[in-house]
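Removed: one protein chain of the complex. Kept in place: all other protein chains.
Think of it as A and B in the order they're written, each chain with its own count starting at 1.
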């Protein structure tokens, strides 16, 4: 079940990467590369920081699932104009799953709840940040005006809290992931905003 | 005392990151993320290359100091127009401290003086490079027309030299840091320039 959640996270992140490739008018190879990096980037960062060999370079599924996602987007992607909302929703789902799973792995490797949450956030946002930087855009993470890092921190913190009180296993992981995903979607839907410093006007 | 120098470096780099957030009109969350990445990025790179678990994911202060810096900038930052010089000066201070401390740690882990200096430079410039790339700018490091890598190399080389002749402890570290910082500030003040290749005109 955790493996299934992990592959689900990889799948939705890979879809968001391949769709970004469509939006940037990349060919099928560029789409595949962006799908792989988006899907695997956060987990690789997590494993490098935990000082273990990255899971992405040991599992068959981690490498093949992004290729499947690329094929799906290549053959069945909707019109380009409809792509952006899908990127954001799928990205939110991947964010939630990766935050929960990254925090869990960090706790299992002995990090404190605070640092495990920080590493969970890194796992969740790392792949999307690489995707945005490689596509020549400022990461969504920074233009947090519709909240991106906050849901990531909520999901990771919830996972660390549940683990600390002895609640883990896939229902706890799923609950933490859904908390992050739900907050992210609600923030987009209701346009929740983080405050700006005095004298700062938002871009455009 | 080394811990204090380290936290001071993290603090000034975090200030420069949060101020870059103001300049890019990010909200408080984006400012905080940029502060954390600027402050911790170079040290994480150093520790990954030394193949040890990054200090940033073990210490409480490393995570909290950038948040304090973000709060200070959020509530008391001067007018946006005055932000850029402050970023550059604080960045120079962080550069000096991180070069000296990064070189020292690398020497303690058995790297040769040359390679320790190289890793010290990486420690010093890594966080600022991530800050610039994430903010959508070409890193200051590359537009070295007012010298950036040169002071970093001077400070790191001085630290490696002092260590090799048996002089270490915080006065030596501070001296190496001040050498890099002073050279950087002097280069900005007196507009010291590195040469361009023949036929190359500087960008505007």
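In this section, a contact is a pair of C-beta atoms (placed from the backbone, for glycine too) under 8 Å apart; a residue touches a chain by one contact, two chains touch by 3 or more.
Owing to the predicted nature of the structure, the values given are computational and were not obtained by experimental measurement.
Touch with the chain omitted from the figure is made, among A:8, A:26, A:114 or A:178, by A:26. Interface note: of B:56, B:129 or B:177, the residue touching the hidden chain in the full complex is B:129.
Residues of chain A in contact with the chain left out of this view: 21-22, 24-34, 44, 48, 51-54, 57-58, 60, 63, 73-75, 77, 79-80, 133-136. What chain B contributes to its contact with the hidden chain is residues 48-51, 111-112, 114-115, 118-119, 129, 133, 137-139, 141-145, 147-150, 193-203.
The rule we apply is simple: only the chains that are shown with their structure count from here on.
One inter-chain figure worth recording: chain A and chain B are separated by 28 Å, centre to centre, where each centre is the mean of the chain's CA atoms.
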